[in-house]
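With one protein chain held back, the other chains of the complex are shown just where they sit.
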Amino acid sequence: MDWYKDMAEENFQPKIVAFVCRWCTYTGADLAGMSRLQYPPNTKVIMLPCSGRIDINFVLRAFMQGADGVLVSGCHPGDCHYNEGNYRARRRWTLLRDLLDTLGFDLRRLKLAWISAAEGNKWAQTVTDFTKEITELGPYTELHELCDCVESPLAPEAAIAAKMAFTEAKPAEDALLKTVQQAFSEEKVAKVLGWRSRPTLKRTSPDWFESAEELKDLAAPPAGVNVVRLCDEPVLANEPKLGVIARPRELASLNVLTQEHALNPEQVTVFELDADGKYLRTGTLRELSGEVAQKFPEGQVVGHSAETMQKLAEFMQKPRAERFAFWKEVSQHCLHCYACRQACPICHCKKCYVDKNQPQWFPTAADGMGNFSWLIVRAFHLAGRCIGCGACQTACPADIPLNMLNATLAKSALDNFSYQAGVNPEVPPLQADFSQKDQETFII
Amino acid sequence: MSRIGVFICHCGENIGKTVDCARVAEEAKSFPGVVFARDNTYTCSEPGQAIIREAIKEHGLTAVVIGSCSPRMHESTFRRTCAQAGLNPYMCEIANLREQCSWVHSNREEATAKAIEIVRSVVARVRNNTPLDPIRVPITKKVMVVGGGIAGIQCALDLAEGGAEVVLVERTSSLGGHMSQLSETFPTLDCSQCILTPRMVDAASNPRIKLEMYTEVEKVDGYIGNFQVTLHRKARYVDWNKCTGCGACTQKCPQKKIPSSFDEGMSMRTAISIPFPQAVPSKPTIDKDYCMKLTTGKCGVCSKICKAGAIDYEQKDEHFTVDVGAIVMATGFQVMDTDKFPYYAGGSHPNLITGLQFERIASASGPTSGEIKRPSDGKPVKTIAFVQCAGSRDKANHVAYCSKICCMYTAKHATLFKHKVHDGNAWVMCMDVRTPGKGYDEFYRRTIEHDGVHYIRSRVSRIIPDGDDLILMVADTLDGGKQLQIKADMVVLATAAVPQPDVQKMAQTMGIAYDGDGWLTEVHPKLRPVETATAGIFLAGACSGPKDIPDTVSQASAVAAKVLGLFAHPELQREPTIARVNRCAPPLQSSCVGCFTCESVCPYKAIERETLRARDGSTRQVAKVNAGLCQGCGTCVATCPSKSIELDGYTDKQIFAALNGLV
Partner (left out) sequence: MSATFAYYPGCSLQGTEKEYNTSLQLVAKALDHKLEEIPNWLCCGATSAHSINHALATALAGDTLAKAQDAGHSKILAPCAMCYSRLATTLHQIKSDPDKAASLEKALKREKGGLAEMRALSMLDWARELSDAEIQAPIKKKFKGLKIACYYGCLLVRPQKVTGVENAEIPQDMERVVRLLGAEPVSWTMATACCGASFSLSDKPSVFRLGRRVIESARKAGADAIIVACPMCHTNLDMRQTEFQAADERIPAIFITQLMGLAYGFSPKELGLEGNFVNTDAITAALAATEEG
């Protein structure tokens, strides 16, 4: 794979892919042709029915595969042939751009535009300008070189050692134990999700407790992790009499799962603990789901700690190239073990789409491109869903600072759409919703 | 294995001049799956199409790529050609070599290179195409018209004339709507009742029109050609089949002090009543909130007096479903009430009335039998003031839009007043006077020049009550804001026309859009003014914005034409490029986890829920696309977290391949 080296030579002709909607921009491009407007031939068009259909995978894949620039264009707000597709697309691009910015991606290479069927001129002008800009920027060697990283050096030993340190399990608080026992005896719950101490492993791990007798192993919740892990569970939406021992972070996770119909909040009994694991009260998820935001420290975006936010703010002060270099370096350690996915309380798909191979959008190998794309795809997948518990980062054996990417999207959702994941199970998910007033300063 | 044929068209010189078509065809032969490639001067001509048909047969082609003009031009032509040769039309794709290549580039070398890339991409795409069959949807040839005003009546009559079965739903107990309340109509001053009543009778007696009176739409399910509408028929407590409409019950009812909504609260009616004398059908209903028998159990006078034995205090509300193929929304509008204007005499002075109330006062069948008397003391009005744009064009307090009908009806009101009160004074406070329409401006000029109505271009800041009179504080905007005070016996506010308050809820259940003000929105304000974004649901009249009677009637007839056009087909054929949630069998499974994010995303409410049963007997709900509703935008596909939805014709595999072909 050394195609990018050829391109670095003189007479550089950039490769640009344009994803456009059928009804406005494609027709606008046809109009440019009918008007015989001239523009550079570097841009090749892929037509979709609507900008709403344009998946972030298309764009990322185009870059990973050698494009130097990507143009995405649809109908102007209010003109969508399908009424709302472009509004939803706009939300998607806002989030993606913020994520890519943190990753040190060169955002000048991703252009978004609204070009109507009448704007043949605008199409020709946009393509001409964009080609010129990309030609001046040169080939996107920086990103394409990721394909050369075929080795995955292990993370620094100190980091790994810290991960492997064992902590003794603490037994669960009496008040909690009694309440759960009583719930079993009154047959209010048939199985309860909580922490099980595993003395031989010197660990605690999330597990289902299916009888009062089993509760002798019930442990206090450890920090930095989340008891909710549904990706290997059967679908629980119809299951009656579930119980969950939940701190605010778990409660927020359960709210997201309710929002996504993975749980029936009427049928889930929550044994609520405070952030430090002290027992507070018991009720159905429906009863306890409100006011979750207030359960986190003031000024915090649900579970995303002030410390992470601060770290992110400082990180964003660095020049773009430095940010990219940072992520390139840390992503090299990724083993593609998917521990982050396994630990995530929000992942509840039974078959993750990265495991689907028809088509295989990104390589699953632990190489440069595979790792970097996993960083993007994992984080974006949780945009507006991640509640910031940090379980993924805790689980990561390579110590990749995933929290920072999660926080980027949480901040973007809050700043741009006043949305916080996990605080209100009644509203539509972030990306399923839109407002006509959503900002679009980055779209020409 | 794919056997792809590639046909590169010169389009005379249009493509051939800039693109070396022969070389493109030659290169195409080396692309995976291509077994045949050639160039041709005019591919869309009959001989050109014949070449394609022959090649399909001769080489056993399974897919075809045409490098030619834009797919918007000839995609359907070439797909038809392929179908003639027995190939599934969706196995044919177009590479746009003209509008997006030869016409926009001049360097032959560069243009040819680009053309080769485009063709390579489309060939890669078409290898992943699958045959698709058009979706056939049966049509129930019955239409529901919601609203029995002039829009609904006209539309129902035109539809029935064209042979369609119509269900006309009206929530009050009579047809007629706002038009039946009007005195005369502009600009001809025809009596509204005189021109409307015959239409009402026609609608009621037409064998193809079934009236569902005193009935509201509760729920709409289904899709174009196949709607199931749940209706709620409110209890009338009168058996209309037995009732002869003699009206004896309404004379004898002891509850007589109920404000009549037909007379806009300016006269009283009984608890059992017919809304107005010319009502169609002329049958009474009992108002359960006022009837003494129903509230206290004591009375029963109407039951005793009714010779037909039609009174039935035990009647219950009914809910029932009707299957229809199309729905017409003709739900109309309301006018803002005076209480929205506290700065005008607190919004509640008896002699401060709306334009609609003035219609009733001026109407020969109204509470004053057409004499212009004011409500507070019945004194004949000598000085009357009209305030235009009350609420309209007032972004700061009410609505930003122009209500369109007020300028003309105010001119009409002032004219009617002057015709009835020759020595009276009529003042009109207006912002601008907008009278576009046939005979409209002439009418307005006559109002001023012939009838002597005083128009002042001004704004009214406040109206101050002075006993039964009212004093208007007026700023003359033509005279540097000079302040005037006008004392009037009665003031008529041309209050803004506003949407029906509950129509938005209904729009939500139907999946049709409404704007920020609450008016139902058309697909395209100019080119598709009577269609909604949901196929099969149409808009007639003022439900989509204020309209006068001529515009309303035109729209109603336009909708009838649209619906009859729809019904002219034996069944609906729709593009099969729609979304599909994956399934594998047996037993039926899906990678969908049922998060239903797609449900929130879909603008067409096309996502349904299906219960899947696993081998162990456990069940779960997953998404399913209703093929009748899906319009194929694909937003759900891009949003689905588990990538369990595909959009046929634009599948991930196709896009992936096309992208691979490009870079």
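For reference, chains read A and B in written order, and residue numbers begin at 1 within each chain.
The rule is simple: a residue touches a chain if its C-beta (ideal position, glycine included) is under 8 Å from a C-beta of that chain, and two chains touch if they have at least 3 such contacts.
Only a predicted model underlies this, so the values are computations on that prediction, with no experimental measurement involved.
S.K.: Using the whole complex, pick out the displayed chains that touch the missing one.
M.R.: Contacts of the unshown chain, counting the full complex: B.
S.K.: In the complete assembly, which of B:S30, B:T188 or B:N397 touches the absent chain?
M.R.: Selected residue, touching the omitted chain: B:N397.
S.K.: Which candidate, B:G162, B:G346 or B:P529, sits in contact with the chain we can't see?
M.R.: Reading the full complex, the residue touching the unseen chain is B:G346.
S.K.: Kindly state which of the options B:G33, B:G247, B:G370 or B:P465 is in contact with the chain not pictured.
M.R.: B:P465
S.K.: Considering the entire assembly, which residues of chain B contact the chain that has been omitted?
M.R.: Missing-chain contacts on chain B: residues 339-348, 396-397, 462-465.
By our rule, only the chains that are shown with their structure count from here on.
S.K.: Roughly how many whole angstrom separate the Cα centroids of chain A and chain B?
M.R.: 39
S.K.: Using the touch definition up top, name the residues of chain A that touch chain B in the complex.
M.R.: 15, 17, 26-27, 29-30, 32-34, 36-39, 41, 44-50, 52-58, 61-62, 65-67, 81-85, 88-89, 92, 124, 234-235, 237-238, 260-262, 348-353, 356, 358-359, 361, 381, 428-429, 431-433
S.K.: For the complex, give me every residue of chain B touching chain A.
M.R.: Against chain A, chain B makes touches at 70-72, 96, 98-101, 103-107, 110-111, 113-114, 117-118, 121, 513, 533, 577, 591, 593-598, 600-601, 603, 618-621, 631-635, 637-639, 641-643, 647, 650, 652-653, 655-660, 662-663.
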